[in-house]
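Got a structure for you, written out below as structure tokens; questions coming shortly.
Every protein chain of the complex appears in place save one, which is left out.
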Amino acid sequence: MGTTSRSVRRPAAAAGPHRGTTLLELLVVLTIVAVAVGILSRIVVSTSRLRETNREGAVAMEAARTVLEEMRAWPLAEVYARYNADPADDPDGPGTAPGDRFAVDGLTPFDPAAGGRAGSVVFPAGAAPVSSGGIGGRSGLPGGASGGTSVAAPLVLREDVSLPLLGMPRDLNGDNIVDGEDHSADCLLLPVQVRVEWQGSNCPRSVDLFTMLTFFVRTQ
Amino acid sequence: MLSLIVVTVVAALSASFLQLSSAVTRRQARARETKEAFYLADAGLAEAYAGMVIGKTGNVGSAAAPVLFGHGMFWVTATAVSPGVVTLESTGVRGNARVRLDLVLERGAGGMAALGIFADEALEVPAGAQIDGFDSSAEALGGLGGLGGGFLGGLGRGGTDPEPVPARVGSNGDVIVRSTPESPTEIVGDVAPGPSGHVVVEGDAVITGSTVARPQSEELPPPAPPVIPQEGGLDATDGQTVVLPAGEWGFTAVRLAGGAELVIQGPSTLLVDTLRATEGAALVFDTSGGAIALYVRTALELAAGTAVQTTVGDATRLAIDLAEAAGAVLDATGAFHGVVYAPRSTVSVGAPFELFGALVAQRIQLANGVRLHFDQALLTAAVVEEVPAQLSWRIVEMAALVPGATQADPFRVLGLDRNALGPPAAGHADQLLEIEYVDGALVIRTYTGMESAFDWTDVVQVIEARRDGELVLSLTELARLLDPASFHFLMR
Partner (left out) sequence: MRRDRRGFTLLELIFAIGLLTFVVIKLTIVLSEAREVHSRETAAMTLEDRAREILDRVSYALIGADAGTLDPAASFPFFAHGLEYKISLGIEDGETVWSDVEYIGLAEGSPELRWGRHMGEPDEEIVVWCRNVAELIEDELANGADDNGNEMADETGLTFTMVGDTVTILLTLETAGDAGGNPQCTVETKVTCRN
């Protein structure tokens, strides 16, 4: 009868080089690594998207600002004619003015009917007054309610249009009266909204700039 | 161990990515809000300025009650920094961004021509004088009377028999009005002596308007001479017609012999030492192309027997300014449509010289039977003179509403109830309004009281309106008058 030795399951810490890594442990490691790399990839992709989102927002805002600054350079009486949807009233000749829509590099408009132009200029405009005589033209109706006319009749600057974000309705030509007349050429104050609306990575997005224009008399 | 290392590396990269992209996103969001707030503040300046053009104070909303516009708000504070100079400070707020802009404006003195027939020293109106008023602007628009425009003819006002337009006669001292049965004197309008002066009526002189003394003396600042080189004299001999085309002209002495004619075409500015026209000469001011401004350093003499003519019956187009101690003798025959301003010298007006416009001088000597007509268009021109002009614009501040915050609700931060705030048009400071207007039933009405209590929706046409006592005009009137090609008062 001699000494009996039993094989003792050594603790893993005491495993020698010949202990090795089991396939299961390897698989677990690979799984953890795969998940980690997957998360990293998603973060990279999300961050790229975020960068793209930021870029789009900045580009949109800069485009809106550029349009507003260009608008400021014109005499007030010409601003509406240059930046409305009617090319016939462009001061330098039909079709020569920028109009009410503008393209923004790299941004696809949300509205397919926008013709590739994500930006728009919004004025307090409505249908031309139905009658120019009578009592100060107050019989005119805003918003194209003139009835019986052909489509796309040119809109005019009107004081009685309801656009709360632009502070409308209000007096625009300084006579303190809110009427339905055409004030396209005699406004003292012109509220304007420049909007850029585009199809973002995940959803439609927009930026707006609101301001008012007036004529500032300068000292000589 | 390996997975631990990998996870650690991945976590570090991810955290770094997220931190950077969050920082960039925040900064760009702030930049966008700042731009929006900038244009809101710009809108505030436009709102306030446009209000001041039509006689409002320039205050719009306040920090405690701003006005809503776009997706944000603004308010404007007007401060008088010195006589005639006003600063508008506009604050725009959007999200956590606040921008303050500053616009400094200068208001003109109102135009001395609005004084009418005015002498710094006591004014004597001789027997036989006829002084009244008219409105060259209304006549140019078809004679429908005053500032009200188109309605008044159909409402029984204006039409073929317009109401008489009052003259303005005044002085910083007494006004003595003489009349005799052979040469009755009539003044259709107001006569306003100085604060301690009186109106003395001798004989049966008729004064149709007020004779209340003015509350304070009028200061008559000296006119500023134009800077034009003076290139010798100009002599027009008998039979010679000299035409000065539009431009700037400087002479030492201008002499018109009998039979000579001098035609000055506007727009022009002339600087002369003396201008003398002898009997038989003719002087024509052709203002059809634009305004004429004549500055005389020493003497202006239109002797008896000379002829004077202005081609356009609009007194706002012709101004004659005289330097200190430069006298003027106006004995020419003809209709003179313009303004003579001689705050430090004496002007003598003979009976054949019929003035349509205004005459303001230190001393005025009027001959018996003189005819003077105050042009009320000069009043509206004076309003234009008061249209504020921009001196400077600047960015005062672009800051976060709540420093260090990523975002903020400005209504909560400023303690405002959004539902209690109104639009910009309703945010102007309240003022005393005096108005004569046509209402929806085509009835002429008047109102005097605070503007906040006045219902503008019932107004169809404004005949005349004053805010805090100052005449105000619609832009239609102003736009016509602000055409620099025809109105030299804009030159400051």
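A and B are the chain letters, set down in written order, and residue numbers restart from 1 in every chain.
Note that a residue touches a chain if its C-beta (ideal position, glycine included) is under 8 Å from a C-beta of that chain, and two chains touch if they have at least 3 such contacts.
Predicted, not measured: the structure shown is a model, and the values here were computed from it.
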Touch criterion as defined above, residue of A:A58, A:A103, A:V130 or A:L163 at the omitted chain: A:A58
Among A:L24, A:A73 or A:C203, residue touching the chain not depicted: A:A73
Subunit B residues that touch the omitted chain in the full complex: 2, 6, 9-10, 13, 16-17, 20-21, 24, 27-28, 31, 34, 81-85, 87, 102, 104, 390-395, 398
Touching residues on subunit A - with respect to the absent chain: 2-5, 7, 18, 20-21, 26, 29-30, 33, 37, 40-41, 44, 47-48, 51, 54-55, 58, 62, 65-66, 69-70, 72-73
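Keep in mind that, in the parts below, only the chains that are shown with their structure count from here on.
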Rounded Å distance, subunit A centre to subunit B centre (Cα mean): 42
Partner subunit B, residues of subunit A touching it in the complex: 28-29, 32-33, 36-37, 39-40, 43-44, 47, 50-51, 54, 57-58, 61, 65, 68, 135-136, 138, 164-167, 170-171, 173-178, 186-189, 191, 193, 207-214, 216-220
Subunit B to subunit A touching residues, read off their complex: 2-3, 6-7, 10, 13-14, 17-18, 21, 24-25, 28-29, 31-32, 35-36, 39-40, 42-43, 46-47, 49-50, 53-54, 67-72, 103, 106, 387-391, 423-425, 440, 442, 456-457, 459-462, 465, 473-476, 478-479, 482, 490-492
